[in-house]
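Take a look at this one; I'll ask things after.
For this depiction, one protein chain was excluded, whereas all remaining protein chains were kept in their positions.
Our next item is chain A:
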């Protein structure tokens, strides 16, 4: 690796981070796993003059589960989430194994992935499906916003230069049991999604959809939440006919680009197929839990 020269800081407190961010502003990049940043620096596509390695900060690599929800520290590595077994949040364990490859999952962090804001990244889609928020801190204070507000554009978030993303907050499911699927088409292991679809559905005992979330990767310039489709689902019984309607709707919510991974038409179709397959699998799983 032959990046451009940079200064390296390894602060141990958030206060130190704030100071460095105030001092260097746009010149600085926060290193939080480095699985996207370092390859870009290696290719000299990114050339920050200052790297702030937040890997030594305490308290950002743990989770807190309460009745209200799950708070995930920004430095939680993908691997830790993959093996975390949060029963009320099955989408986390469904999604994490699809992220890149084991090497990346061992180093990469959830906060780093979100702050990088790649529209094809897996966490964006999954956490939108879970209606998650992020906590952002600076010397001035803490603010919280939904993930949808956080993603502004391609590789662009609502983070100001002096701010740092510290936590991800996932609201707890309210009623029923949560079922989840993450479906991803990738060209090979380690690849970003050609299309990815994350689905979380809370089903009551009579099969009514109490709550639903669908997030889509690589279907727009930002990770996308399929709101119209979830509104079709909520309050209804999950049936093959409803699944068909939802899948037709979901693919219309995206606006993918034609590229070497396939045409926009192809990606629209993949979103439709994945919503249909994901919901069908959930329906089958729910039926088998009912009969058991």
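Rule of thumb we're sticking to: a residue touches a chain if its C-beta (ideal position, glycine included) is under 8 Å from a C-beta of that chain, and two chains touch if they have at least 3 such contacts; residues count from 1.
Keep in mind that, in the parts below, contacts and distances are computed from a predicted model.
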Chain left out of the displayed complex - its UniProt protein name, from "Transglutaminase-like putative cysteine protease", "V/A-type H+-transporting ATPase subunit C", "Carbon-monoxide dehydrogenase large subunit" or "ABC transporter": "Carbon-monoxide dehydrogenase large subunit"
Contacting the left-out chain in the complete assembly, out of A:56, A:85 or A:187: A:187
Omitted-chain contact residue, chosen from A:158, A:210, A:234 or A:273: A:273
Which residue of A:13, A:142, A:175 or A:263 touches the chain not shown here: A:263
Absent-chain interface as seen on chain A, which is shown: 2-5, 43-44, 185, 187-191, 194, 260-263, 266, 269-270, 273, 277
